[in-house]
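Got a structure here, written out as structure tokens. Questions coming.
A protein chain is absent from this complex, but the other protein chains hold their places.
By written order: A and B. Residues from 1 in each chain.
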Amino acid sequence: MCLSIPSKVIKLDLERNVATVDTMGVKREAGLELMEEGDVKLGDYVLLHIGFIMNKIDEEDALESLNVYKEILEKLDEQERQELIEKDDNCQNRGK
Amino acid sequence: MADLTLKDLYDGFRNPNVIKGLTKLINEEAKKLPHSINIMEVCGGHTHSIMKFGLLQLLPQNINFIHGPGCPVCIMPKERIDHAYILSMQKDVILVTLGDMIKVPGSLGSLQDARANGADVRFVYSPLDTLKIAKENPNKKIIFFAIGFETTTPMTTALIDVVLKRRFKNILFHINHVTVPEVMIELIDSRDEHVDSYNNRIDAFLGPSHVSVITGSKIYEQFPTKYHRPVVVAGFEPVDVMEAILMIVRQFNEGRCELEIEYKRSVSYDGNLKAQALIENYFEKTDLFKWRGLGNVPDSGYHLRPEFSDIDAEKIYANILPRKEIEDHKLCICGDILRGMAKPDECTIFGKACKPQSPLGSCMVSSEGACAAYYKYGNLLK
Partner (left out) sequence: MNKQITLAMGNGGEENNELISKIFYKAFKNDILEKSEDAAVIHGGALAFSTDSFTVSPLFFPGADIGKLAICGTCNDLAMMSAKPKYLTCSVIIEEGFSTRELEKIVRSMKKELENNNAIVVSGDTKVVPRGSVDKIFINTTGIGEIQKEGISSNNISQDDVILVSRDIGCHGATIFAAREGIELSSNLKSDCASLTHQVQALIEADVQITALRDATRGGVSAVLNEWAKQSNISIEVDEKSIPVSTEVEGICEMLGFEATNLANEGTFVLAIKKEDAQKALDVLHKFENSSNAVKIADVNDEYVGRVVLMSPHGTKRFLDTPTGELLPRIC
């Protein structure tokens, strides 16, 4: 449940156990208490919830999903094109 | 593979063309469905996404949504909200909690009302903000009124950890954390023999996004195996929700009944083990309270383990905190609505005595509850 947003880690302060994260230009400190030591690195994409980092976003999985969506769109575009061609082929008014 | 940017993580999962594309696929698959299906989205965040992005308008007639219990505050019984009210009115107490608590009324009023009556109530964005308040007010008792499902529970324990390790002497906790799988079971197979849950209409579950980040998807194992309900754990962006719906429809068409994860980029089977260990360390499962609209949901809450009684505000202030259950309005049919056995507009007090400004049941209290959503979006819904 609950509002949680992807952010990028731009600074680490291991003494205080906090990271500075950036969400579209808004920077905030977030606690690392819920992450294993050494798990979070600069440049990581993480999920932020009420002031804590709660996990790392798996970049490969994210890109894979985005790729799947790209393929869906390409397939649908192709389908639409085919349908338009068929519609055109079957057009009664052709040549009139 | 191209590099992932932060923008991709937002826009990529809100892309209008992808939403339209998935809509087409869902509508095509749905034609092959053997019967119409009812999907429950358990979490208020999903209800919010569905309403905000108007997703119901994109679905075919044979796919319906039953809106889940909504937010973890809205299912709190009135006498529990009264605990917050009463604690906040104590001399030399500063009650600290999260923003969602402000408007929810108990029998004495909401925390907003308590503040207007002179209570010192502070709303924080993060539990850690409590530490600053405690430092600035060494002579006051700071009570953190903890709320939320499993997503928020570990954050409270992280605060407890800091409080104990850094020996803050003036911070206490009132724990109201609740859990998701138990309420899912209650909806489809109630332990309460007086409750008719056999006629529930829930065919499949859309699993919560961020509860699952913490707990892992393992907590839903029993739903496909023991209860024959597919579960697809979905992200809360509109593309995520639509993809998850497609996955559910395909399960029905292919005769499968499985636990799947749509939200792969953030949810794993095991979840965040460190967070789970913190919860295990400080809390134990309990029958915390009767869920508003649902009644007793066994084992659905957390309270502090006995060895931490020193910081347990519920124990320390036990003599002033009410135990007596306050019944909901007798015409309130939230329980049936949550089980899909009735729709909000079939409730005799819907929109009349029970409105968002004067809610009588949990489904209206939550801005993500079924009744509140119906009231707000009524004639724009399917």
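The working rule: a contact is a pair of C-beta atoms (placed from the backbone, for glycine too) under 8 Å apart; a residue touches a chain by one contact, two chains touch by 3 or more.
None of the values given here were measured: they were computed from a predicted structure.
Visitor: Omitted chain: which shown chains does it touch?
Guide: Hidden chain, whole complex, touched shown chains: A, B.
Visitor: Could you tell which one of B:Thr5, B:Asn117 or B:Asn281 touches the chain left off the display?
Guide: Considering all chains, including the one not shown, the answer is B:Asn117.
Visitor: Based on the whole complex, identify which of B:Leu4, B:Met51, B:Ala158 or B:Ile245 touches the chain you can't see.
Guide: Result: among the candidates, B:Met51 touches the missing chain.
Visitor: Where does subunit B touch the missing chain, residue by residue?
Guide: Spelled out for subunit B, the touching residues are 10, 16-17, 19-20, 23, 43-45, 48, 51-55, 57-58, 71-73, 98-100, 102-103, 112-113, 115-117, 122-125, 129, 132, 147-148, 152, 238, 356, 368, 376-377, 380.
Visitor: By the contact definition given up top, give the residues of subunit A that touch the hidden chain.
Guide: Considering the whole complex, subunit A reaches the absent chain at 1-3, 5, 23-29, 48-50.
Simple rule for what comes next: only the chains that are shown with their structure count from here on.
Visitor: How many angstrom lie between the CA centroids of subunit A and subunit B, rounded to a whole number?
Guide: 24
Visitor: Using the touch definition up top, name the residues of subunit B that touch subunit A in the complex.
Guide: It comes out as residues 1-2, 4, 6, 8-10, 12-13, 15, 17-18, 21-22, 24-25, 43-45, 71-72, 98, 125-129, 148-149, 151-152, 154-155, 158, 161-162, 180, 208-211, 213-214, 239, 243, 264-266, 272, 274-275, 278.
Visitor: Touching subunit B in the complex: which residues of subunit A?
Guide: For this pair, the touching residues of subunit A are 1-4, 6-8, 22-24, 31, 33-36, 45, 47, 49-52, 54-55, 57-66, 69, 72-73, 76.
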